[in-house]
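A single protein chain has been removed from this complex, and every other one stays in its place.
The block that comes next holds chain A.
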Amino acid sequence: MAVSLGKRKRREVSTVESEHGELDDCDARALFQRAFEAKFQPLEVTEKLPSAPETVLLGDGFDPDDEESVISDWGGLSDDEAQVEIVKHDAMDAAGHQLAKQEQKAFMSSKPPTATPHAPSVATQAASTSAEDEAETSNLKHDLALQRLLKESHLLDHSSTKNSAVVPEGKKTMPLAHRKGIKAKAAGRETARRKEAVENGVILEKVRTSAQPQKRRERGIGAPSIGKFRGGTLKLSSHDVKSIERSRLQGGSKGRRR
């Protein structure tokens, strides 16, 4: 390495020397041109001014073969010949090895490697045409409209209520507070939905009264099947009276309470 460093130094010196002359020449030409253009009209310069040859070296690894080629290039320099700019990339680019950690992780995982996120977007951009775009936007609009309709109407309510009715947690034993909370939450959700529907002018399904079985009245042994027996008198509330009347109207067997 030390040898090549020394060599390079020598070469640079020679380059700088020769560049001096070249630059002077350039400057002189530029000066002449400016003076000419000030006096007459601007020149049409199609041909580029011959510039100093540049040999850009990237990376540290510089091998002496290249140096020789550079020197041989130097020997063939002429003023009116456009010089080809040589850019040399080193195969061993130290920075290039340090790939982003996540890409390494993505590639070396056990899954088949997936494309980087920006790659598919390029592909879609290339593929999409204006007609497709139009179709896409209209589709999107329809989609949104459909979503809105489904959300605000009760087309799918029956199935949704069915789904919501299945609460596996309800079967399990859980603290009372939890169950209460779940019920309260469900009720709140339902009222919110109804409120929203009313605001949007959507007619929802009718509130179904809970089809819970009538609670058995707690009563002691020997107590009457209807009313309250207290202080030697059977007291019938208006509710009891109504129920008796109803049973008579509907017929005995149908109206039997239990």
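Assume a contact is a pair of C-beta atoms (placed from the backbone, for glycine too) under 8 Å apart; a residue touches a chain by one contact, two chains touch by 3 or more; residues count from 1.
The criterion applied here is as follows: contacts and distances are computed from a predicted model.
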item: UniProt protein name of the chain not shown, from "Translation initiation factor eIF2B subunit alpha", "18S rRNA biogenesis protein RCL1", "Ferritin" or "RBR-type E3 ubiquitin transferase"; value: "18S rRNA biogenesis protein RCL1"
item: Residue of A:S110, A:T173, A:T209 or A:S225 touching the missing chain in the full complex; value: A:S110
item: For chain A, the residues touching the chain missing from this view; value: 89, 91-92, 96, 99, 103-104, 107-108, 110-113, 115, 119, 122-123
